[in-house]
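Sending over a structure as structure tokens; questions will come in a sec.
Complex shown without one protein chain; remaining protein chains in place.
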Amino acid sequence: MNWLDEGALYSSIGLFLREDLGRGDITTQSIIARNTRARGRFLAGEKMIVAGLEAAEEVFMTLDGEQQIEAFASDGEEIEAGKVIARTTGFADILLAGERVALNLLQRLSGIATLTNAYVRAVAGTEALIVDTRKTTPGLRMLEKYAVQMGGGRNQRFGLDDAVVIKANHIAVAGGISEAVRRAKEAVGHLHKIEVRVSNERELQEALKNGADVLLFEDLNVEELARLILLSREVSPAVKIEYSGNVTLESVRGYAEAGADMISIGAITNSARAMNVSFQMQQF
Amino acid sequence: MNWLDEGALYSSIGLFLREDLGRGDITTQSIIARNTRARGRFLAGEKMIVAGLEAAEEVFMTLDGEQQIEAFASDGEEIEAGKVIARTTGFADILLAGERVALNLLQRLSGIATLTNAYVRAVAGTEALIVDTRKTTPGLRMLEKYAVQMGGGRNQRFGLDDAVVIKANHIAVAGGISEAVRRAKEAVGHLHKIEVRVSNERELQEALKNGADVLLFEDLNVEELARLILLSREVSPAVKIEYSGNVTLESVRGYAEAGADMISIGAITNSARAMNVSFQMQQF
Amino acid sequence: MNWLDEGALYSSIGLFLREDLGRGDITTQSIIARNTRARGRFLAGEKMIVAGLEAAEEVFMTLDGEQQIEAFASDGEEIEAGKVIARTTGFADILLAGERVALNLLQRLSGIATLTNAYVRAVAGTEALIVDTRKTTPGLRMLEKYAVQMGGGRNQRFGLDDAVVIKANHIAVAGGISEAVRRAKEAVGHLHKIEVRVSNERELQEALKNGADVLLFEDLNVEELARLILLSREVSPAVKIEYSGNVTLESVRGYAEAGADMISIGAITNSARAMNVSFQMQQF
Amino acid sequence: MNWLDEGALYSSIGLFLREDLGRGDITTQSIIARNTRARGRFLAGEKMIVAGLEAAEEVFMTLDGEQQIEAFASDGEEIEAGKVIARTTGFADILLAGERVALNLLQRLSGIATLTNAYVRAVAGTEALIVDTRKTTPGLRMLEKYAVQMGGGRNQRFGLDDAVVIKANHIAVAGGISEAVRRAKEAVGHLHKIEVRVSNERELQEALKNGADVLLFEDLNVEELARLILLSREVSPAVKIEYSGNVTLESVRGYAEAGADMISIGAITNSARAMNVSFQMQQF
Amino acid sequence: MNWLDEGALYSSIGLFLREDLGRGDITTQSIIARNTRARGRFLAGEKMIVAGLEAAEEVFMTLDGEQQIEAFASDGEEIEAGKVIARTTGFADILLAGERVALNLLQRLSGIATLTNAYVRAVAGTEALIVDTRKTTPGLRMLEKYAVQMGGGRNQRFGLDDAVVIKANHIAVAGGISEAVRRAKEAVGHLHKIEVRVSNERELQEALKNGADVLLFEDLNVEELARLILLSREVSPAVKIEYSGNVTLESVRGYAEAGADMISIGAITNSARAMNVSFQMQQF
Partner (left out) sequence: MNWLDEGALYSSIGLFLREDLGRGDITTQSIIARNTRARGRFLAGEKMIVAGLEAAEEVFMTLDGEQQIEAFASDGEEIEAGKVIARTTGFADILLAGERVALNLLQRLSGIATLTNAYVRAVAGTEALIVDTRKTTPGLRMLEKYAVQMGGGRNQRFGLDDAVVIKANHIAVAGGISEAVRRAKEAVGHLHKIEVRVSNERELQEALKNGADVLLFEDLNVEELARLILLSREVSPAVKIEYSGNVTLESVRGYAEAGADMISIGAITNSARAMNVSFQMQQF
């Protein structure tokens, strides 16, 4: 299910390390003798869906290809508080140099996977998929979308270039849905579908008449959404429906039961809290 | 108070745009005629300390140097829900190309500034400063530390290279506080102080005897912290005290009143939720 | 119709200039006095569809922002032999430094646009679209796909990441069409269609039964193609058909009349000859 | 004979792969199970001088250092249609990720080598060398000049910085050949020769009188060229002669027999068609 | 004592090699058969403190990971004229490609270490430390500061961002020492000290009253310096004193005996002469 390649996922890890290391780790280099060997272990401080373990391994491997890492869980797995997620053996200065970047990634990505998974469970048994948005941290989109996958969510667009989604601002400037959908269908190739945001019956009719493949509804209550979905499917039985806006862990099931195929949630990537993971070292 | 230079703060904005734009904005370029002019406005959806407004301007300027932006608030200012934060005029395709990256930055940085500020207010009237940590998003450290400043917080280390902080993992590997502090004092230049993590009376004595300038206490209750601070100041009246661990908006004032000079909180950078800001466009 | 953004199109022009200039233009700097002003003009040596004129302008602008360029044609326009395409005024050393890179781009991209256009004309009046492939020059994909657009062709995938096309090698390794299509449909989001290469009736049935949106036929004669298209449309009236292989300017119309929706041709990008364009200078 | 270093030749291969892979290979990652092993083979579809085989190997090695490649031909070797050029064994997803970039390089570079070689054979037995020009694809100059070598051609300048060639535009702006040659001789070091374009007897005399080492004649018929070469050698027996313009596979021998030392041909790099090479995979 | 990390120290070696190699080593590739093996040795032409040996090894390793290098001295060691510093075995073309860059680094860094060491010996027995400045070669700061360490010197600031030093130009613009020191103390965190340049008694008093941790005196004679140091220590016994200006190998001991804690010398990095080291090869 994960088609992101490692080159793209982990291409910034060198930059992340440089950001933290700068000209070098003064503390460690002052205190720890060269070639001191040590062990470290990542410990889960709470229950979570783990994500970013491979990224954390990549952090240490980037610093020193000889590092040995033994993982006791996999990205996407649910683990309990107290679980030792991975153990790493190597030079003390390498472990100390990579510790913070590894933890920052692991805590953040696990937070996203865990929050995503809570939404996925909340709609279990319905047809709805939980999907992400472009509301990701600048510079971390690939990693955060990977974490969404690990939590059981699906990815929407990776950028403005890989799919057509006509939103409110486009329509405001383009001057109408019909024209916008028509132009988009003509412009994009035979391998892409057209999604368009509609807010009422008239717009819905207009979008479908011009060949929209997917409708996006935003900021509705559950009843209104249900009514508009029904209407859409009467007009075009194969149309896909995405819903977005005001979705919480409490309200999400209602939107799913209203018949949405996809429920997209910005909060899973931009408002997840970091999971509690620590890294504890000891001399070898 | 902000000594971060713009080159360093905004150096990644081109990368952030490329991440979102990829090969180009299919939707907009298919739908909107070239040279269509439009207006957009950033609207606050809730009360917040705004941060990232200059970054958002930089996003549009990076795309098109001719863009006109009028700001109605400044980074660090508190604004109410419904406030129009800024207005921007220019080409519709530029506004649509920059919208998401600008919002992602503005929402995240305002979230950090607002949460930081809540902690700053919670300790108002005490001597304690709220300081950040290295628990920042990889790739965004500078921007996030800037947001902390905008919320009234102070910055700690920017990386492993600009200050010496001896933590539990260092001591575990180095084999003792005395030796670690001694080596650090000898190694670093005459312009840096030495901070060391201590967990009890004996360690505190050892650290101060060897010349530590700042003590770091972690994961204590308020009473225990107060006791150890008193003791530290008896031994070394000028010593500075940092406290970290288990700090919430409810508990923070207690730690401040216990006498900590600095209270460092990872959550202000790694667990702030995105603020509600929207961008609304209309044709010119 | 062109949704490629200029940042992506022209991002390598600095590198192209550096490749040619290296440490500097020995000849010009030895011979021509600084600040000598000159005029240059691009002259078409044969009839062609021009493409790359904006790229050529970008070359000079990259060297010197003050350069003045007056274009007498637009990318996508057909021009006759002898036509002065553009005139440029500025410093002689800037014109001489940019001349070769500008010409190399203009000649190559016009060659692609002209060859593409010959195919487009050959199928005029049919429903078939001429589309490009990933058989582009490494490093120039965006520019070459832009040139295809200028010649009236359509673009297929820009890379392996923006659409799903299951080809012979995939099927050889995956072990069968049915499984491959099923997995692909499950993995990719709601905004992408699935194209699959089939070579006979059985494969065609299998692909359509599992939900393929587009069929790709390769290396067939016209009659066989016509027969398989008919069959495909009986099974699935809305299916789109792409044909590829053995297409020449002579044979292309036959394939179009056989009912293909898209005819993809690698030669338009990897075997077009450079158009004859020259750059003539005189002192000001 | 090849002094180009591999660092310079292959430095862009990572970029070429990123251009094609973008965020990852959706198709393969959706369909093929991780760690599936496969074999692939490069097959020549026509007779050709092969070039770019090392580049193709580099493509796979860049993706995965463990890849095994067995070559059955060498760059510069003539092979027949049907020849298996190389066999590669490894992970299926690596082979599919690198296939297109490897083929694009191999087809293009073999096309250049083969066309160059046709010209080299056409002048066999004369003293003339076939040389390339700066009319190369932007970004591929090193690789294309390498392919020229593989076809038996010689390289001229690699950029504006490694040799002095005074062409028509220089003379138009500088105001005369004598002055131009004099200035050039003074400016460049003791390790470079001076080449100058002349179009008639007067210019030829002027160039040689001022110390030109090489004369460049352009766009002449064979008789006129022969006459001017004779005259040049009367004035300066050691002078080298380059000819350029209107050279075809039919006309080239005439120019060679007229006495040119070097015949430079832009078409060998900017108008060679891609050779027919395919890559066929099977599961292991 | 050396906390600079290798990533930061050696990150530019690839660029240094590219600067020298450009498109490749014409001479070697023309003359030496591929895969010729050879030996080379670095020979000291004079007595010196060696520095840059690890950098030189890194040069060859960057070109070819299989290179074998045997060092007979370590960075920081004093060696005599005639000493073979290291021996390297590998491909002749690799040795010839890396020779010049390796020598340029080794000669320059050894020059800095040797000159630094001469100053360190000149103050032996006093309390004064020899420290470097920001007067380093642009692009080589890390390597040059490493060489200073190897010569027994200490490093001051690595950049404008890792310590506060208020110099004459700051005071001229800020309008006074008191205000400048006050603002600096407030702005920088709890881990940095404040150094300020003072030129007379009044400034000294002002600086110390406002909490300066380190005083910088410049361009004084020894007597005047001694007098001002005495006065400073009366006011603030713990204050550290740096002296800078007019320091030569002859005068430095005087300044040290006057009581300066640190004597900073720009010449050790910007005016050291290259040491005599040669590289001699022979066929294997």
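Note that the chains take the letters A, B, C, D and E in the order they are written out, and that residue 1 is the start of every chain.
Convention: contacts are C-beta pairs under 8 Å (C-beta built on N, C-alpha and C of every residue); 3 or more make two chains touch, one makes a residue touch a chain.
Being a predicted model, the structure only gives us computed values, none of them experimental.
K.L.:
Considering the whole complex, which of E:M61, E:V84 or E:A187 touches the chain not shown?
P.N.:
E:A187
K.L.:
Looking at C:G22, C:G175, C:G211 or C:G245, which residue reaches the missing chain?
P.N.:
Counting the whole complex, the residue in contact with the absent chain is C:G22.
K.L.:
Using the document's definition of touch, tell me which of E:D5, E:E57, E:D75 or E:E99 contacts the absent chain.
P.N.:
E:E99
K.L.:
What is the set of chain C residues that contact the non-displayed chain in the whole complex?
P.N.:
Within chain C, the residues touching the omitted chain are 17-18, 21-26, 28-30, 63, 97.
K.L.:
Considering the whole complex, not just the chains shown, which residues of chain E touch the missing one?
P.N.:
Considering the whole complex, chain E reaches the absent chain at 12, 15-16, 19-32, 36, 38, 40, 92, 95-97, 99-101, 103-105, 107-108, 111, 134-141, 158-170, 172-175, 179-180, 183-184, 186-188, 192, 266-267, 270-271, 273-274, 279-283.
K.L.:
Across the whole complex, list the residues on chain D that are touched by the chain not included here.
P.N.:
1, 3, 131, 154-158, 161-165, 186-187, 189-193, 195, 213-214, 240, 242, 261-262
Following the convention adopted for this analysis, only the chains that are shown with their structure count from here on.
K.L.:
Please name the chain that ends up farthest from chain D once chain centres are defined by their CA atoms averaged.
P.N.:
That would be chain B.
K.L.:
How much rotation, in degrees rounded to the nearest 5, is required to superimpose chain A onto chain E on the basis of Cα coordinates?
P.N.:
120
K.L.:
For chain B and chain C, what's the span in angstrom between their mean Cα positions?
P.N.:
A distance of 46 Å separates the two centres.
K.L.:
Just how far, in Å, is the C-alpha centre of chain D from the one of chain B?
P.N.:
Comparing mean C-alpha positions, chain D is 54 Å from chain B.
K.L.:
Would you give the residues of chain B that are in contact with at least 2 other chains, written as numbers and ranges?
P.N.:
21-26, 28-30, 97, 158, 161-165, 186-188, 192
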